[in-house]
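The excerpt is restricted to a subset of chains, each kept in its original location.
For reference, chains read A, B and C in written order, and residue numbers begin at 1 within each chain.
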Amino acid sequence: MSRKPNDDLVRRLKSIEGHVRGVQRMVDEGEYCIHVVNQISAIQSALKKVSAIMLDGHLRSCVTEAVRSADAETREEVLGELMQVFESSTQV
Amino acid sequence: MSRKPNDDLVRRLKSIEGHVRGVQRMVDEGEYCIHVVNQISAIQSALKKVSAIMLDGHLRSCVTEAVRSADAETREEVLGELMQVFESSTQV
Amino acid sequence: MSRKPNDDLVRRLKSIEGHVRGVQRMVDEGEYCIHVVNQISAIQSALKKVSAIMLDGHLRSCVTEAVRSADAETREEVLGELMQVFESSTQV
């Protein structure tokens, strides 16, 4: 997946971009803090969804290829990267 | 703070908006998944910082006023909102 | 709240302790990884709930007192602590 354009992801990211602009406007117009913070949470959830879609594609393409390949070094590298993503996430 | 424009926050949000556009380009050009996911993590951190700044201002203005006010209902509402923000966050 | 024993919290923590012991047993008996990881997530949620209850009490006691007090330094310290808790949490 990581090697070809992905319309769904780009569409999601465009919508996130618009959402961020909306939050700028809210801040600029002095909207109530808690409303702004809630909109930021919504943006974070939308970004998390994009990461999840990316990772799903990654598991099914690069990780699958690397795990099947005979090259232990590549395999190690790809699994190591995946663990770093896990560890930099929160609860896992 | 929530009642007046805030240049620093708007500047941070504009930078986040640019960062989201950069991620769109990365996806569009078929960049390696893990690099995209790492950029999304960086955006998440930047958004978290904006929320933290908003909440800091909120504590020092609205929450402080509400807690000092004689009106128990307003106080309850403001503290309840704050707890909801805490609870919807992850680790707290 | 922080100054007196709290039965509900102790009960929750005892249940969490039992849950952690259950996970030890699962690991010891070679249970399937994903099941173990899911139980750890459940413990994380239970711990988060304990923190939320603690913070709710904290807002209504120490923070309320500090904000009402005339002493700016105490006020600053208590609000600063609260922000640190926010910032060390994930999404906020």
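Note that contacts are C-beta pairs under 8 Å (C-beta built on N, C-alpha and C of every residue); 3 or more make two chains touch, one makes a residue touch a chain.
Quantities reported herein were computed from a predicted structural model and do not represent experimental measurements.
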Hey, this file places 3 copies; any idea how many the whole complex holds? 4
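We adopt the following convention: only the chains that are shown with their structure count from here on.
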Between subunit B and subunit C, tell me the centre distance in angstrom, where each centre is the average of that chain's C-alpha atoms. 22
Would you mind pulling out the distance in Å between where the CA atoms of subunit A average out and where those of subunit C do? 28
How big is the gap, in whole Å, between where the Cα atoms of subunit A centre and where those of subunit B centre? 17
Going by the contact rule already set, what residues in subunit A reach two or more other chains? 37, 41, 44, 90-91
Could you please specify the touching residues of subunit B with respect to subunit C in the complex? 44, 48, 51-52, 55-56, 59-60, 63-64, 67-68, 79, 82-83, 85-92
Which subunit B residues qualify as touching subunit A in the complex? 1-6, 9-10, 13-14, 16-17, 20-21, 23-24, 27-34, 36-38, 40-41, 43-44, 47-48, 50-51, 54-55, 57-58, 62, 81-82, 85, 88, 90-91
